[in-house]
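What you see is the complex with one protein chain gone and the rest in place.
Moving on to chain A:
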Amino acid sequence: FWGCIQGLRGAYYIAEGLGPNRAAPRSRLYSLNCLDWSLLTPATKEMLALAEQLNGRFQGDPSFEYNLADINAEVAARLIEGGKEPVIKEEARLIATIEQIDRAVGIVPRGAFVKTPLGSVHENRHFEGLSLLEAKKLSSYFHFTEPVNLKNKTLLEKADLDPSTDFLDSLEHDIPRGSWSIQLEKGGTVVVLRSLLWLGLTFYHVPMTKQFGYVYFGTGEKNLDLPFML
């Protein structure tokens, strides 16, 4: 269960399907009432680019159409030239938003996944959980997407990395600094990380056990005011 995006008139419940190779593209399903689920098409770059133009809350109706001409005339003009109508359906916006959230703030603890020599990513069955000390540090959590910063590290840092587990970007160097809030709850038995960039994304982990996961409950909007708020 991935989470819930709240629209004005209704909420979307999202479920994600993962195969044995966790790095493969995921299939996503959405539902308005948790009974009838519909499959969402994978996100394309155009969808992502178009969805960035849209602001404001989700309406709660998947067939609602945003009129691009009102929002950004250039993009609309380009679309018209391409022979398509200058509208985006809310479904496409939903797909793009889920993909953005997963890419930007989908996190896992260090060591939970290993990369096999063949390139596929599997669960690490030997993962016993982070220790309490490690769990308080941002560097023990990774973004579960294609790494961006990994190659930029100095050789000295790279020597310390274990290529089977350290193949992802850690949270330490996220911009802006401080965009994650780490809290220990229940006297230190649960570590909760909340993202401040996408308000509503919550990640939990019970140290010294294999339990971890993240879920999104929110309005589906990026918090662009973050630099002012820190």
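To be clear about the criterion, a residue touches a chain if its C-beta (ideal position, glycine included) is under 8 Å from a C-beta of that chain, and two chains touch if they have at least 3 such contacts; residues count from 1.
By our rule, contacts and distances are computed from a predicted model.
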Check your understanding: UniProt name of the unshown chain, from "Proteasome subunit beta", "Aldehyde dehydrogenase family 3 member A2", "RSH4A protein" or "DNA-directed RNA polymerase subunit"?
Key -> "RSH4A protein"
Point to revise | From A:Leu118, A:Ile175 or A:Leu224, residue that would touch the chain that is not displayed | key: A:Leu224
Revision key, fill the gap. Per the whole complex, from A:Asn55, A:Ser139 or A:Thr209 the residue touching the absent chain is A:Asn55
Revision key, fill the gap. Interface residues of chain A toward the undisplayed chain are 6, 8-9, 55-57, 125-126, 132, 178, 181, 183-184, 186-189, 194, 196, 199, 219, 224-225, 228-230
